[in-house]
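See below for the structure under consideration.
Here the complex is missing one protein chain, while the rest keep their positions.
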Amino acid sequence: MQLFRPGANTIATLVIAAIGATPVLAVGLSYQLMRSPYVTDQHVTRNQPVPFSHEHHVSGLGLDCRYCHTSVEKARFAGMPPTETCMTCHSQIWTNAQMLAPVRESLAKGQPIAWTRVHRLPDYVYFDHSVHVAKGVGCTTCHGEVGQMRLMRQAAPLTMQWCLDCHRNPAPHLRPAEAVFDPNWHAPKDQAEAGAKLAATYHIHTDHLTDCTICHR
Amino acid sequence: MSQVLVPQQPPAHRWISAERADDVAITQAIADPLFTGFGKRWWLALLATMPFVLWLLVSIVWLFYRGIGIWGVNSTIVWGVAIANYVWWIGIGNAGTLISAMLLLTRQKWRASINRFAEAMTLFAVAIAGLMPIIHLGRPIYAYWLAPYPNTMALWPQWRSALVWDFWAIVSYLLFSILFWYVSLIPDLATLRDRAPRRGARLVYGAFALGWRGSAREWSRLRTLHSTMAALGVPLVCSVHSIVGLDFAASLMPGWQESIFPPYFVVGAMYSGFAMVVVLAAAIRWGLGLQAIITSRHFDAMARILLMASIVMFYSYATEWFMGWYGGEHADRAMVSFEFIGTYAPLYWALLTCNCLVPQLLWWPFARRSLPLLILVAIAINIGMWLERILIVWNTLSHGYMPALWRSFHFTFWDWSFLIAPLGLFAFLFLLFMRLIPSVSMFDMRELAHEEAAA
Amino acid sequence: MPPLTELPTRPEPARRSKLNRRQALSLLATGMASSLAACSKPDQQILPYVRMPERIVPGEPLKFATTLGLAGTGRGVIVTAIDGRPIKVEGNPRHPGSLGATDVFAEAAVLSLYDPDRSRTILHEGAISSREALQGALASQLADARSRQGDGLCLLTRRTTSPTALRQIDGLLEAFPAASWHAYDPTDDDNARQGSQLAHGRPLNGVADLAQARVIVALDADPIGHGPDQIRHGRGFAMGRSDANSFSRLYCLESGLTLTGAKADERLALRPEAIERFAMSLARELGAAQGATELPEHERALLRKSSADLSAHKGAALVMAGPTLPKEVHALVHWINAKINAPVRLIEPLDRTPSGKQAATLEQLAGDLAAGRVRQLVIVGANPVYDAPADLQFGARVQQAPFRLHMGEYVDETAALATWHVPQHHPLEAWSDLRASDGTASIVQPLIRPLYGSHGIHELLASLAGQQDASAYDLVRQTWHSAATGDFEAWWQQALHDGVIAGTSAAAVTPAAQLPPMPGGEAWDTRAGNMTLILRPDPCLWDGSFANNAWLQECPKPLTKQVWGNALALHPDDAARLGVASGDIVTIGAGDRKLDVPVLSEPGAAAGVGTLTLGGGRHSAGAIGNGVGANAFALRSADNRWRIPGASIKPTGRREPILTTQNVVRTPDDVRELYPLYQLGHTPAAAASDDPPSLMPRTVQSSDGHAWAMVIDTSVCIGCNACVVSCQAENNVPVVGPEQIAMGRDMHWMRVDVYDHGAANGLPLGFQPVPCMHCEHAPCEPVCPVAASVHDHEGLNGQVYNRCIGTRFCEANCPYKVRRFNFFGYADGEEYANLGADSYRGQKNPEVTVRARGVMEKCTYCVQRISGARRSAERDNRTLGPDEVRTACQNACPTRAISFGDLNHTDAEINRDKADPRHYALLGHLGTRPRTTYLADLRNPAEE
Partner (left out) sequence: MTATLVAQFLDAETLQAALQRVKSTGHAALDAFTPYPIDGLAEQLGLDRSRIRVAMLIGGLATAAFAFGLQWYSAVIDYPIDSGGRPLNSWQVFLLVPFEVGIFAAALAGVIAFLRSCRLPRLHDALFEIPGFERATQDRYILVAASEADPSDLRTVLTEAGAVVVTELRAP
């Protein structure tokens, strides 16, 4: 006797096909997910206790990065400005601005301003700003068009893949020493050979740059 | 239990000891119990295995929560029961496919009665074996890092590691075994579909039977496929356990770095596997009343194979000792003497007794024919083979190149858990299999019956 | 390690297990929290300073020179602080007591700083009290004391060389003429002082210079053993052996095995009485007209050799006597040294006040207490209730004094009996000053504001003298105002920067040494009832004051590798005679004093002598130290401090497994294969390379020119463990605790293997520090399925913790067994006892990952230091110097046995060592091509 309706044949075939297809799709999807901003926080803008605008201070007033991030050339940590640094100017201008109240309060109470971290690497990754800066990797290379950001956002995915892309082939991203802190720097036409030359002058050896021990220890 | 096939002494035929063994009788004997059920005995057995399954689950949860420190492993003896279990189970898992594939290729008719449940045994054993390396990890959640997949770390597995070979060997072997087993199952599923009294069962079996009708084309194609798979299966099985052997042989520790390991692991696998088949065959024969189909001839044949394997095992051990001494490396010689007089010497002697001495009983026909005796021998062999595996791990790691760090293993409750509980899980799965799927291949039996009748 | 079925028996298991359970639960909580967090990443915050402190660059290390004391003697150190947290102690090359190296105690000091068990508040009768209340109480007591010229006011300090403290005590004794000052240090050697009294008519300290000595005869003395002079003597010993042409020879006669004995060229294990006899015979050989007794043959042979050597090397020969020998023998040794013009500088004692006052003894104090003559007792930094000789019954007598003030870092046994307890600063929190054993003074400067409400001893002494709120800073500066040359501020900055005060080393005095009267060499019998018991400071816990330091508790004792406890070392024959084996608990009886302690069979011990170390059996030490080991002070009597004759040893039938981290290797084949030992003049012609042929590429060469390697000279390794603890501090290596040790688990990245070449008579012993070998053909790497164990281009065998999934194949396949696995979260939520306390986080080195549960870890050649050096070199665009990178173990080593550097730098020290004929690779025949290699041991036995 007949157990199944004619449609069953198609269904059965589809089921078998699905068994084969599912794993492939699952891996593909999860990979896309891991790369997506949902996981990497790329392009995520975060709220800050004080709505500090890099656009205003960098593009508008033309402050140098190092004015606030003082240790970027000598330490792993680029450095966050102490409240004092803000007050050097803001004890003179915008002294009563409402949005600066937390800053004045911080100085008065002696309590730090709690900024929200924007760029976050895992604890087991040892990133050193000073060396990158010394080797001609500019601020905006990783931090993006800071000069255009009202509130700070994470420009790069900060995945290991992304780090490796540059560690394997830094040349396209290298700048002459004087341009490292230039927020408006853009790669010249001849970056191809210029970068290669810079890599040589900076003594950058790429094979060593992909060693695990460079970033993990 | 329906006694359709009445066994008689002396047996009517070589491999079937029943006079009236036509298609109907065989079909009834094997298929009908699945519809009528096995009664209380089966339920009791299933109930008995439940606590073990629960025990295993609890152990695994506690292991993941607390970490592998709950085992007796230490800074020097970093491996323990999990690894021994892995090798032991994969060994048993190898036998099923090996048996049915090799016997198929060598045209051994009697395979018909045992290949189905031997292959089922393979599936369950390999599944349990595959569990072991994962729970043995310090950070099991990252086990998937052994697989090559696109990831944002831009990293790949380290292909030179024997563990990666293991990973692929097990995955390939498990999937292969499932296909091999399922393909030969399709016609029987069709029989069940056409014989099942209730519509529900008919639908389920029917779906899995894929609409098999037993046409000449289907049969010839199935045979081609099945025999070719068998031809591929034999090298696969050998390679799988050789790779397990490489886990140790590819190292440079005394007692591990030995070129004999891969072949000797394969033989060991077949050895313990056949021993397990003997036990299961006896169980099924008694449980399903298949005395007519699984005859004492079968046990006799398997006993001979056990005897042969035990001799090869002894030869392998002897080779180990000889090479250890002949190589002249100080550490290797120290290792050999440590095996005999060291911390685990009693276990080592027990191993030699179980694997080399006890099976010699099988030289005597009465021992091969007496089922209880044969079962005892088989169990002894399985114990001996587990001891062999754990001692391979313990001896070398306890007595390496640095005497300052010679230590010994401290067996904990959780080591016992992971040694015993999986046996319960295995029994549980096997009982389910017996209840849902014909434990003996019906179409093979029909064919055999006709050939026997003709002969 | 023998299989251990039961776990070590320690008190209050309930409380400790409860602790663990609580930690497990908190782990669960944090685990769940973090797993939730993983789903919805919570915002992290950055808190910048409000005002930037001077000189601090976030995350960048700062180094300051200061001084750490041991038994009142200073060892100059340089402490690294990151973001204001002291995290690592290293030696100060300018300081004569440190010479750029450290010992275990200095290394471990930084852990004690963060100990949550430290005393935090002033206590009155055990209840929390206030500073004001204390000042009130003190005021009235002082008024009372002043009214009777200070009669009844007793000050008990440890032996101290702090000029400021001594100056203050002078002031105090002026203010209270009738007051008395007592000093007690449980590791003091009174016999030496009295010996000098006998020989020179006044107590003098001898400062021996081992570097100058071609011949050294140690009579039950342990110059290179643990103690204030270990680093100096160790360096001297090494320098005396640096040149094959002027290679020193070390004779050692000792009652119990010591580091000196282990490294000796000629050694004899004798009962102390026999050593006395030998000393007298030695004196006679050198012209003393008396003290002749017959010696057994083997002693006579050694006497001939040693006396010949001594007289042959006048001016470069040296005899040393240990604390177990009576004052007469010490005097005799003074006489001998004078006779052979030994390189020993005699200096005035350093523990006297400027006005020359010497502290009275503890016995006198005990007497006064018993007689009820003490009205106010002020105990500063001492813990006599625990460590006073038992027969003084200090615990009972101290309560005779109505007012008892105790100042200490912990609420210890003495604090419990005091009416007032004042928490004391940790040395890294205080201003003070100390002298090295040669008299050189140096400043103790704080690295961090006091973590708890503790106070300094100088403030306390000041307030006793009536100065309230005087600051230690000013007091110390006052002390040195006079010494300053030129502008004081400049001088002061210099003194702080250098870590030593120039020109303060004591002047040598040269009195005539006269031959003292000889004691009658007493006879003894060797019945079981009559053993001689020798006490020694513990190589890890010293006198028990470090008992709550987990690093030191888990630091394997150099010669037995025992951890978490002490044991009575007996010669195997004695043990057999008593029917006991290692691990059996015996009752030691000395007079009416008793102690239960496990036995440890030690082939190096002298027959008829049992050796036990101090520092165990604390019950108010803290969560770590409580109830670990047996308290040897319970057997001590005031007149026999180091040597207790007529001790009885009875088996109890109970057992307690001896916890060890590894075995002392005594199997002859292995010893020969793994630890080659040559005799001077019999070294191989050239360094042998036993690399087998290989199909694999030769070696890993770095593109930017570095190829790191390490060479360890076993001939000068004295097994002091400084490298082990230094590595632990530098690399955040966790402590696992006794239960885990009993399971056979440990975490030390650096271990020191002990090899016994004599097997039978137990000598000579050799030490072999074993870090990761960083094999060029590393067996651990190809077996890792996820490439967590990989090589980098500079030859480092890197371990990537965050990639590790814990297959443990690498350790299984490591022939050297140098890898360590986190079976539990030893540093990550499942810490032992109180080691999970937040305060300990302060010590963690931020440059090194704290490893999680389930990952493998191991020595990285201090990759963070290599990386740091490389990055700073790249920052200012220069190349790394040959020996610019120094590993933690290398820096700690007192004898400079460890050299580390870049093989590609031809002028690196490492390459000189590689050319040495004694150079060999451990298990080189396996073809692993280790980057860590060794120089074979070298001994210089005397020919007949």
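The letters A, B and C name the chains in turn, as written, and every chain counts its residues from 1.
Here is the rule we use: a residue touches a chain if its C-beta (ideal position, glycine included) is under 8 Å from a C-beta of that chain, and two chains touch if they have at least 3 such contacts.
Worth saying up front: this structure is predicted, and the values here are computed from it rather than measured.
If I'm reading the header right, one chain is hidden. Which shown chains does it touch across the whole complex?
Even though it is not drawn, that chain still touches A, B, C.
Considering the whole complex, which of B:24, B:61 or B:141 touches the chain not shown?
Among B:24, B:61 or B:141, only B:24 touches the chain that is not shown.
Which candidate, C:781, C:811, C:828 or C:902, sits in contact with the chain we can't see?
C:781
Using the definition of touch stated at the top, determine which of B:185, B:243 or B:293 touches the missing chain.
B:243
Quick one: say which of B:88, B:145 or B:165 touches the chain that got left out.
The missing chain is touched by B:165.
Return the single residue from B:193, B:298 or B:410 that touches the missing chain.
Considering all chains, including the one not shown, the answer is B:193.
Touching the absent chain: which residues on chain B qualify?
The missing chain touches chain B at positions 22-24, 27, 148, 154-160, 164-165, 168-169, 171-173, 175-176, 179-180, 183, 187, 190-191, 193-195, 206-207, 210-225, 228-229, 232, 235-236, 239-240, 243, 443-444, 446-447, 450.
Can you list where chain A touches the absent chain?
Given the touch definition above, chain A has residues 1-9, 12-13, 16, 210, 212 touching the missing chain.
Touching the missing chain, which residues of chain C?
696-697, 699-700, 775-782, 784, 787, 790-793, 929
Heads up, the rule we're going with is that only the chains that are shown with their structure count from here on.
Using the average of all C-alpha atoms in each chain as its centre, how far is it in Å between chain B and chain C?
Each chain reduced to its C-alpha mean, chain B and chain C end up 57 Å apart.
How far is the middle of chain A from the middle of chain C, if each middle is the mean of its Cα atoms, in Å?
The mean C-alpha positions of chain A and chain C differ by 47 Å.
Identify all positions of chain A at which a residue touches two or more other chains, and write them in rising order.
none
Which residues of chain C are in contact with two or more other chains?
Correct list: 787, 803.
Would you mind writing out the residues of chain B in touch with chain C in their complex?
Its residues touching chain C are 65-69, 72-79, 133, 136-140, 142-143, 145-146, 155-158, 160-164, 167, 250-253, 330, 334, 343, 397, 400-410.
Would you mind writing out the residues of chain B in touch with chain A in their complex?
149-155, 193, 202-203, 206-207, 210-211
Which residues of chain C touch chain B in their complex?
That would be residues 1-5, 24, 28, 662-665, 667, 669-670, 673-674, 740, 743-746, 751, 753-754, 770, 779, 782-787, 803-809, 811-813, 815-817, 820-825, 830, 852-856, 923, 926, 928 of chain C.
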